[in-house]
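Let me begin by handing over the structure; questions about it come next.
Removed from the display is one protein chain of the complex; every other protein chain stays in position.
By written order: A, B and C. Residues from 1 in each chain.
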C-alpha cells in the first residue's frame, strides 16, 4: 500500500510538519496545539475536565492531514517517552535501596508517558475507537518510519490489556442481526469475499450455517473478529459446495457431525498483534458442542496463502531438495492456461503438487524456524493438527494464484490441543495426520511399505 | 473489622502457611500447588491452555482458608515481583545505550511479574470478578500486613486501566429493572439504608425520582456505583421529606428545577482507589439536562461524616481556636438526651453548631492540608461548591452521632466546575457560597455589616 | 365480597343512577354524557376521531362512582342490545330469500351493538386493559344484578377472540425478570401465598425451580396466568419441602425426572371464563421437555378445594353411602384441636380420610354430573389422570380447613391426554390410577375381592 513514492512523501511532509512544530511563529498550527493539549491532559491532577479535554484532542487529531499527523506521531514518540532524569534518579534509588517502593518508582519512571496519555484519551466518548484508528495510522506510517516502533508497541501493550479475552462478548450472527452489523461482516470478510446481501444470507441464515463474532463493549456494533461455520456430515475437501448459491436442501443440524470453520476474518486492523482467533475458535467449539451434542469433528477448511510463491522459489533453485526431478518436470504444466480445467493436465499434476504441499507444510521453514505458511502458524500454534491437504479445493482465481488451488483442513481435537500446542510452541513441531505425512514419501516407496 | 486479636491470628497463620509453602514434604498443600500453577501460567508461551489454567487457579484460590490465602498473597508479593537479575541487566543496557528498546526492556523488567499473572488470570470466565474479590481480601489483610502494599498497588494499577471510564456503561435503574440488579442496589446503598423492596420502590419508581448506575461489561449485572436523584423545585435542606413513605403527590418532572443527588454509593469494595463518582455525576447531569431542559440547579444533599468527632476533639483542646468561649459553653447541651427533639434546647444550639460546621469545612485541615471531611474532599475535588449548611437536615441516629444532624449541599455549576476544581487541586481552596462564609463570622459582627 | 347489604346498596344506587339518566335536567351527569359519547362513537363512519373519542369515554368511565357505573352498565345492557326493528326486517328477509347475504344481515342485526362499541373502545391506548377492568366491575355487579348477564357474556365472547392462544406469549419468569412483573407475581399468587420478595426468590431463582407466565401484548407487563414448577426426582407428596426456606442443596436440573406444577394462578379476574391454564400447562411441558430431555413425569401437587365441606355434608346426612359406619365414628377425631399434630390421633384418621377422599373424587358428583372438586374438573378436563391422594400433604391452616390437609397429584401423560380428555368430556369419567381406585375398597374386602 505504501509505495516508495508515498514513503518518501511521508518523510518529507513529516520534516515539514516537524519544522512547523518547532517554529514558534506558528502557534495556530494544529499539531502543535495538539501537543500542548496533550501536555495539559497529562499534567492535570483531577478528572474534572479530563473528559472534555480528551474529546477535544481526539477531535483535533481527526482533522489532521498526513504531514501534521506524522509530526504528531513523532512528537508522541520523542516527547512523550519516559523522563530521563526521573529514570536516572529511580535507578539510583533502587540501587541504593532495592524494595517495592523503588522498583515501583523505576517501573513508573520507565513507562513512556504516552501510555498514561492514551489511558486519559480513552476517557472521551468514543475514545477507544479513536485510539484504535490512530494506531492504524501509526501502522501505515511505520513501514517508512521505523522510529515509530516504540509508539506502536505501546498501543499493542495497552490494547492487549483492554481487549483481554475476559472483556470480549461472543454473539451469534444470523439473519435477525441488525443490518448495521451485517454490513460490517460483508465489508470485513477477508477470506472468501461476500459479494452482496444474498451471498451473506446464504452464509448465516440456513439451518446448517453459523456465524459467530467477538465484540468489545467499547466498540459496540463493530465486530473484532468473526468465523463462518458450515455444519456437514464429513470433512469437506473443497470450498465451492459450501459457498454455492441455490442450495435447496439443508442438512438438519441434528444430523451434522462436523463443524467446518471455513473463514476467519479479523476486522480491526488497528488491533493487529492482539490475538482473538484462538479464543474465538475454542469458544465456538464449546458453544456448538452444547447446542449440538452429536458434533464430533471440528476442522477448518483453510487457504494456503503462499504455497505458489514458495514453490516458484524452490523451482528456481536448482539445488532445492523440496522437489524431485520427476516432479520438477511435471510442474511445467502449471504454465499452461487454465490448467485446472483440463483433466488430462491436472491429473498429472495432482501427486506432485500434493507432495510439494506436504513438504511445504512439514519441512519448509522461515528464518525463525517456523512454518512458512501464516495460516498454518496460527492453527498449529492453537494446537490444531494438519489433517488433510485437498487437491483443487478452491479454483477461484485468487486461490489458483496463491496456492494452485490447494486447500487444507486443520483439525481441532480437544483432547490433543494442549499436547499439539506444546509440541509446536517448544520445538516448532508440525503435528500432522499420517495421511499428510504419507504424501511426502516418493510414489515408488508406497508399494513395499506395509503401513 | 480486623481486631488486634484477629490481626495477630493473621500473622500466625501466615507464618504457618509460609512454613507449609517451604516444606517440600507438603506437595499437596493447596497454596503451594497454586503457586506452581501460577508459575506455569506465566511461563506458557501460547494461549492454548491459558484459559483453562487460569480458571483452575481461580477455583483453587476460592477454596483457600485464611492462612494459606495470606501465604498466597505473600508469595505473590515476594516471588512474583520483578526479576532482579533482569533489572540489573536492563539498567546496564539502558545506561550503555539509552533508547526505545532499552527503556522498554527496563520498563518490562521492572514490572512486577504478578501484573502479567493477573492479566492472564483475567482470561478465565468470570476472571475479572474473581480478581476484584481477591483484591478485597488483600485489602482485609493489608491492615495487618503492610508488606502487601505493593501487591495492592498492582491491583489498583490494573483496575484503573480495565475500569477506564471509556468502558463503563450508564444505565437508568427503575422499577422495570431486573430484580437481580435491584437486589444489589438494596444491598449496596451505603448512605441512607434501603430497608426493603417498598423503600426501594419509593426511590426509583415515582416520576420525580431517578437512579443511575455505572456497569462494567465484565461484571455484567453488578453495579460499580450508583446515585439516587430527587427532582425538586428548590434546594432541599433535609433528607426526611425525600425518603418519606406514603408520599401521595409527585412533582411532575417538567416542573422540577433542581436535581438533588442525595445518595452516592460505591458498590465494589475491591475497586477502592479507582474513581467513578466524578464521571457518574457529570454523566447524569448531562443526561438529565437532555431529558429535562428546564432543570437549572444540580446539588447534592450530603452527610457530614465526622463533624461530631472533630468537634469533640476541638472541645477537648482548650486552646482550639475553632470554637469561641460562648459557643463552647452552649455545646454542653449536646450531652442532653434527645436534645434535637426539644426546641428550647436545639434553638440555642443552632447558631453555634452552624458556625462550628462552617469552620470545620472552611478552615479545618487534615495532615495533608486537605479538608477533614471525606465527602467534601470528593465533591470539592470534582469542582463542586459548598453551597449551604443545613441545620437538623437528618435526625437519624447515625447522622446525629456523626454530625449532630447537620447536612450540606454541594452545588455542581457546570460553568464553574473547572475553575473550582483547579482552585481545589492546586491550593486546596474550599470554594463556598457567601452564605456559608458568613456563618463563620462571630454574631457580634453581624450587626455592623450591611450586606 | 358482595354482602347482602352491599347488594341492596347496589340496587338502590342503581335506581338513583337510572333516575339521573332519565332526567333531562341533568345533562352534566357523567354517565349520561358517557352514553351520548358511546352513541357518537358507534355511529361515526370513519376512524378519524375514533381513537380520541374512545379514550375520552374510557377516561370518563374511570371516574364514575358506583351508582352511575351500575346505571351505565344498565344502559349498555338495555340500550346497546340489538336493534329490534332491524332484526325483524332481517328475519323477514332471510325467510323470504335464505342465502349468504340475508344470513349475514341477520347475524349482524342480532349482534348486540355493544360488541361493536367494545371493539371501538379498544382503539384507545390502553383500551384492552380498561375493558378487562370494566368487565371486572360488571362481574362485581352481576351477583346482585342478573339482568347484566348478557352484557357479561358479550365481554367473554370478545375476550375469547382477543385472547386466543395464538396471541399469547409465554415468558420464563426468573430473578432477572423486571421487578414490575415480579411484583405482580407476588400479588397474583392464589394457591400458596408468596409472603415477600425472599419467598418469591426461593420459587424462581434456584436451579431446580421454574416459573412461566402467559402474557398478552395489549396488557404488556401484566401476566394472564402463571405456573410455578419444582424439578424433583420423585412425585412429591407434600408441599412443605417444596416451599421451604433455607434450602441449601438444589437438585441439578439434569438429575430431575419429575416436573411438579405446584401452583397455577389466574391473574386477571376480568378474564374469568376465558381459559388459558390448559394451554399453559401443555406449552410448559413441551418447553421443559426440550430443555431437559430426561424429564419423564409431569404432575401437579394440587389442593383439594372443598373436601372438608363435602365431608361435613355427608357426615350430616345419615343415609350417605359415602362413609361407612366405622369411618364415621373415627371422624369424630377431626374435632380435636390440632389433631394433625398428634400421631396417635392422625394415624387413626389416615385410612378413613383417604377412603373418603377417594370417594369424593371418584364417586361424588355435582348437579351437572361433574366431579365436586373444581381443581379436579380443570385437570381432568385437560386430560390429566388422578394419580395419587396424599395424606397430610399440606398442614397449613387453610388446607386443614379446606381439605383436612389432603393434597393430590394429577399426572399429565402426553400419550394418554387425548383419551383421558375424551373419556371425561363425553362421560364425565374420572380417570384415576389403580392406587387411587384401591383406596375405595374397605380394608376387609381387600382379601376376597379378586381385582
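One rule holds for everything that comes next: a contact is a pair of C-beta atoms (placed from the backbone, for glycine too) under 8 Å apart; a residue touches a chain by one contact, two chains touch by 3 or more.
Quick caveat, the model's predicted, so the values are computed rather than measured.
**Q** For the full complex, can you list every visible chain touched by the one that's not shown?
**A** The omitted chain makes contact with A, C across the full complex.
**Q** Which of C:172, C:247, C:328 or C:421 sits in contact with the chain that's absent?
**A** C:421
**Q** Which of A:62, A:84 or A:221 touches the chain that is not shown?
**A** From the options A:62, A:84 or A:221, the contact with the absent chain belongs to A:221.
**Q** By the contact definition given up top, give the residues of chain A that touch the hidden chain.
**A** 175-180, 182-183, 196-197, 201, 221
**Q** Contacts of chain C with the missing chain: which residues?
**A** With respect to the unshown chain, the touching residues of chain C are 44-49, 51, 77, 81-82, 84, 87, 91, 94-95, 98, 100-101, 103-104, 106-107, 110-112, 119, 122-125, 127-128, 149-150, 153, 158, 160-162, 164-167, 169, 217-218, 275, 278-279, 282, 381-383, 417-418, 420-422, 424-425.
Everything below uses one rule, namely that only the chains that are shown with their structure count from here on.
**Q** Specify the angle of rotation obtained when superposing chain B on chain C by their C-alpha atoms, rounded to a multiple of 5 degrees.
**A** When the C-alpha atoms are superposed, chain B turns by 180 degrees onto chain C.
**Q** How big is the gap, in whole Å, between where the Cα atoms of chain A centre and where those of chain B centre?
**A** 41
**Q** If you average the CA atoms of chain B and of chain C, how far apart do the two points sit, in angstrom?
**A** Comparing mean C-alpha positions, chain C is 52 Å from chain B.
**Q** Between chain A and chain C, tell me the centre distance in angstrom, where each centre is the average of that chain's C-alpha atoms.
**A** 61
**Q** In chain C, which residues are in touch with two or more of the other chains?
**A** Residues: none.
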